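Here it is: the structure, laid out below.
One protein chain is absent from this view; the other protein chains keep their places.
Per-chain numbering from 1; labels A, B and C assigned in written order.
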């Protein structure tokens, strides 16, 4: 049937790609995005469970008629690019193997996100492949597109950091953040598959619950990256980050409440954000509060920056599985392969 | 059938009550709570539309088999108590009529919430019965129980102020708030009936959207009441308030991010909140983040106060239709009538 | 705090009750209904897991501040009545132990529902206490109230059979069913706790799926009970039963499509159903299609019987956890204890 054939690239050879870890939500979507990508050939999908099943049976909404294979290394031989959707900690050794075989890799886990190894280990435990940290590039194209183009190992950012950093980058780069409270809301798919009672339908429907109100592991990621964006000497700032689970499948909204050292009017914010994001294909500045639904199943980020009653308020909405993970991985992969950035998205 | 008879009070006479404005969500629930209340006799329900229909047909979930009457004043004669569930502005004249007939009144609108008339009029327009303002009591029993006992006109607080004030009162009373960001999430019923596309199923499902991010009318209400709680000379503080619509029917969660002039440890917060709420029937201090679902269809408020990563974080969950409106109205009414506060709730 | 004290029965002694298996949805609700029942004293709750936790921590929405105990038999000594909310098969031995200690029992599993042991074993496997089958009474009060009053072991019906039998009883008793298709829709809580991907939020939201379209175990239960209701010699009839999972927490709707040997007009149906259910406290005949929401968190069943375009159509809506399980158990228990049938419901 028609959908069982991958799109054919008119101009010739496609990059041969594999996705490791397709049984989870972000791995499955990564496979699907590769499958229908005009310049990628998805040659292999692996899982740590469900081996032998077709991915299209496990996820009928992602119509990838490939069998889930075990993580057999030799099979990487004919592959040029790997996307790894393993849990934190488990990812590093797999990435190391792939890199050893010469594959370019986009990793969706936290394992290669941090410049500071101690910060990583403080949240996630001992690092499994520290020798690769230095060459890894943080895969948020709107912040470091040029480095991604040159990278052979890209670390996909966390979903919350993606939304938060896009919301705050224009202010941070201008040294305009003194204190920020980030109240984040995530759809249930952000918690991954088989999350127990909290992510069951009965547990999540008609409910909104904060979780990990202190010590969430995305807080140090946001802090490190915001710090790198900020001008030297812009001083210390405070950052509170609290996530909430909302009864939505896919979607994420961060509401950022910023106190600034400067007195910024709405026109200042409009200019600052407009200048920063004018040429971005996947960032839309909107003039009414963005909803999760507006960006569902897209790689887009909708941002509104407001001079609020007492603080600057910045809303940022993404789809946690797309721009917050698998979609952004493809965006980075396109850059790594010299393709147009929005290809296949 | 069994449910068609109101519970009979063992000790004799019940207070005769009417509910004006039963076609909306809070009015309908108020009628239902009165109907099954052991010490109230619901003798009349009125609506500005749907006249002649049984309330149990309009709202099968509220099994009140009374006909919706028009707002005919003469009919108030045999009534001792009125609950008014009219929109802001429309409520004041109805309340004035009821008070003129000698009824004790609980009003669910904003019309009698403010001590400062100018603050009211700045948000809601000209006041329809300013002569009644001085005698009106703000109906948040946990804050001013004794005044409510003596009151003949009680103004039910807004749903967000209810949750926010219960969350912040212990800190405010001790002069421990310097700056607070309130990120609030409300179920769709909070927007009232027939709210258009945003409150349609298609508009709200799989969506979370901020709304009125600047200038929401509950902000001045919170500011006035927090100010009254704060010790004299506790100085100015900043308050940001931003509500969000979440795909939940009934439920409200406010997440309060507080910077305090003091350095409070978790044990300090536990003591402060424990002392304040120990004897409250409807406030539960919980030690994991409260969910909307935990308090659904109850008059309860679940609160957690946390020494967070960088700020004090206080979560407060209520059912916006119950503790946020109709349930709290019954709680106040019980006090006004000399009944046990939790009767019928 | 106020809710931590069970209601006190004015007239004196309460029946001492235990609930076995409170970690699942129906057991937890059973415990909650007992806790707030004016004529029951809940003295013990047990679980096969979560021992030592307070039920009010596991289920904040059910405020039962008792510790979950292990299933220790000696502890039954001071108990008069047991409710068993164990899985099918595991229930029979527990029921046998309780009966051996002299307790009256309401069992929520399928283990004692069938008159015909072979039918049971065909669906559920070998029976664990066949000696108790003869004395067990099917606990659908609207069908066999008098037997329940005398019973010491009541088998709570399945949720689908409850809704379907109430829908079809008037027709079956009059021999008016020739062929029936039952299309059933259930909320996710009907599948029990920890049901895997299908009952996860991501799996269930924005989805409707048929399941077990052939061979569902509630079909033989419906067939046996309908057969017992039908007049001798009313002949064979056909019955199709297909359940669907809908993105609702609690609620069940069965749509029954009946071909009748007689030509029944709407007035005939109105008379038949009106006569049958006039005096029932928990069955409401409605004249527009009933919704799940109308009966949520109640023990009610809303039924509409219609002379449709081509067939008789009967809709029946219940809350699967209440009338479909725990609520109906209390209804039966009230009868067994000589209380008013709706007490505490």
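Criterion: contacts are C-beta pairs under 8 Å (C-beta built on N, C-alpha and C of every residue); 3 or more make two chains touch, one makes a residue touch a chain.
What you see is a predicted model, and the numbers here were worked out from it, not measured in a lab.
Touch with the chain that is not drawn comes from one residue among C:15, C:253, C:321 or C:335, which is C:253. Although one chain is not displayed, its contacts with chain C can still be listed: residues 179, 181, 183, 185, 187, 203, 206-211, 213-215, 219, 238-242, 244, 246-251, 253, 255, 257, 259, 289-293, 296, 306-311, 313, 315. Of the residues in chain A, those that touch the hidden partner chain are 1-3, 60-61, 205-206, 279-282, 284, 286, 290-291, 293-297, 302, 342. One chain is missing from the display, and on chain B it is touched by residues 25, 188-189, 193-197, 199-206, 247-249.
Keep in mind that, in the parts below, only the chains that are shown with their structure count from here on.
Of all chains shown, the one whose average CA position lies nearest the global CA mean is B. Both chain B and chain C derive from one sequence, and where they touch, over half of the residue numbers involved are common to the two copies.
Annotation: 40 Å between the Cα-based centres of chain A and chain B. The distance from the centre of chain A to the centre of chain C, with each centre set as the mean of the Cα atoms, comes to 46 Å. Contacts with at least two other chains are made by residues 206, 290-291, 293, 296 of chain B.
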